[in-house]
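A single protein chain has been omitted from the complex, and every remaining protein chain is retained in its original position.
The first chain written gets the first letter, and so on, giving A and B; residue counts start at 1 in each chain.
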Amino acid sequence: MDFSLSKKEILFQQMIREFAEKEVKPLAAEVDEEERFPLETVEKMAKLGLMGIPFPVEYGGAGGDNMLYSMAVEELSRVCATTGVIVSAHTSLCASPIYEFGNEEQKRKYLPKLCSGEWIGAFGLTEPNAGTDASAQQTMAVEEGDNYILNGSKIFITNAAYAHVYIVMAMTDKSQGTRGISAFIVERDFPGFSIGKKEKKMGIRGSATCELIFENCVVPKANLLGKLGEGFKIAMKTLDGGRMGIASQALGIAQGAMDETVKYVKERKQFGKAIGKFQNTQFQLADLQAKIQAVRLLVRMAAWKKDKKLPYSVDSAQAKLFAAETAMEMTTKAVQFHGGYGYTREYPVERMMRDAKITEIYEGTSEVQRMVIAGALLK
Amino acid sequence: MKIVVCIKQVPDTTEIKLDPATGTMIRDGVPSIMNPDDKGGLEIALQLKDKYGAHVTVITMGPPQADDMLREALAMGADRAIHMSDRKFAGADTLATSNAIAGALRMLDFDLVITGRQAIDGDTAQVGPQIAEHLDLPQVTYVEDLQFDGNKTFTIRKSLEDGYQMVQVDAPCVITVLSSANKARYMSVRGIVEAYDREVEVWTYDNISVAEEKLGLKGSPTRVWKSFTKGAKAAGKVYEVEPNEAVDIIVEKLKEKFII
Partner (left out) sequence: MDKTQYKDVYVFVEQRDGVVQKVAVELLGKARELADALGERVVAMLLGHDISAKAEELIAYGADVVLCADERELAQYTTEPYAQAIAQIVRERKPSIVLIGATTIGRDLGPRLSARLETGLTADCTGLDISEERDLLMTRPAFGGNLMATIICKEHRPQMSTVRPGVMRAKEKDASRTGVVEKVDIHFDKSKFRVKVLETVKEQKNKIDITEAKVLVSGGRGVGNAEGFAMLGKLAETLGAEVSSSRAMVDAGVMPHDRQVGQTGKTVRPDLYFAMGISGAIQHLAGMEESGYIVAVNKDKYAPIFGVADLGIVGDVKKVVPLLTERLAALSKHNK
């Protein structure tokens, strides 16, 4: 067993930290305040290969792995959770299912453009009446000649407004239950497809979360991802990877809040000394630090197992559950340590607290993660 | 076009702290980085690669851990990396360092040699011009910008204290670059993934033909006679008073010391 980073990973961490610090952090407050999608950052990331980290060079990827990808989402989220989720949703929820379940033709068509960042990816599973119960899909796909005709809508879709490619689940045979759900690769300009209203969110406010609307949307049969009826399985496997990404995001948020807090408690003086000199501060921070480090190990283990092609569904759920709840706890306490200043936008911790909340909700709520973990435990 | 960029691994001096008890430098845990001016020089080379397809070699002289910096240069886009490492090179001052590097450069084919203006651990700014002299090449120091005519002529903007100078020089030549000349690119992910699978050539004394007495400690005319931390001067008096009273004290002192 070896817990040290490889030389390659150290070099990667050096690069991504510098990138996050110099290119991402300066925009974080503005992106949040103006609810602005940081397209310029996506362009910079694309140039470096950050939009296709874990995919092979032959498909235009960087030839890296999930460990590097996880580290990237962590370091980006440490300074800006919006930027972290843009990369995570793009990589885990769109490029990954095409790479893992797509046929050669689909891989050749979509991966190079996604990996180069020319196209941004998104994923559509959630519907107004299919949240945690994702099997209750109401979007329908009906076969018609060489095409499927999709009708329905998807909500809370990350990257929606700026994406070019969407992995969309739709019911092809209602009588089959979850086995009647299929996955489709939908392009932005397919007839009958449109983007609906943009959500006004509490956190990750730059991530352009919108509704997807399908009104007799024409999807060529060539864009069926995997086999007919495999959609639910594809969605669940995709979310295993997605959860590892969100766990990395939550880890980054927690670490970012810790960074800010450590800096603050050393500077801020009350009763004649720095508040970091009080044992109450020290003990609370020590507990949080231990949790963050535990989260990091869970996240790295999930990424490592995915790279080794070992089953990692439960690892991913554990990582996400603990990461999200630690991020929430850390950011809440960070605001508390900052006192009145922490409640204002002068300091970044209130943003981090708002951003942390979503990690307990999307890509499976904490309750869903518990279901996955308990299900494996009690089977 | 072939370019050789001389780079150096240095401690990140902005992170160096003194031990308050002993007054000595704390080196533990101080990260090593590619010297900023050298990175600016590498970026100029990589821009010439982007534009004119130049072949870029990076070369360093230093201890084994300098390998990581060469990998960084490869991940940024350099084509070839040479690590000069030999006990015979150790303990060199700037002149002996320049003898060794010039010796290596004589074994290479190039149109342009780039160094950083100076390294942040020594701030000497001497090795670049010394290399140029050994190779009998023209030098341009303090380079802020460089344009190439695609044939053999460089038009260079050189920084001065009170402005700048535009100069022209033909290849081959040596330039020393300021980190403020550009914003060096980040390593690419693919470059990082491949960096440790690529070859870094290790060159020793046997790879260059320079007399041993011109290298390392032996070849160094200068020696450190002693080093010390600055003796702190006795601190003056510090007053913790209301602003009005503070101003009284300042004005009184100024009257005492100066004519106001």
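Operating definition for what follows: contacts are C-beta pairs under 8 Å (C-beta built on N, C-alpha and C of every residue); 3 or more make two chains touch, one makes a residue touch a chain.
Since this is a predicted model, take the numbers as computed values, not measurements.
In the full complex, the chain left out of view touches B. Among B:S32, B:Q47, B:S159 or B:N207, the one in contact with the hidden chain is B:S159. Of the listed positions B:L48, B:I114, B:L146 or B:C173, the one in contact with the omitted chain in the full complex is B:C173. Only one residue in the set B:M107, B:L217 or B:V251 touches the chain that does not appear here, and it is B:V251.
Within the entire complex, the positions of chain B that touch the omitted partner chain are 11, 13-14, 16, 18, 25, 93-95, 98, 120-130, 132-134, 136, 138-142, 155, 159-170, 173, 220-230, 232-233, 235-244, 246-247, 249-251, 253-254, 257-258, 260.
Keep this in mind: only the chains that are shown with their structure count from here on.
Distance from the chain A centre to the chain B centre is 40 Å, each centre being the mean of its Cα atoms.
Contact residues on chain B toward chain A in their complex (touch as defined above): 68, 71-72, 75, 186-190, 192-196. Contacts from chain A toward chain B in the complex involve residues 6-8, 10-12, 14-15, 18-19, 47-50, 52-53, 57, 62-64, 68.
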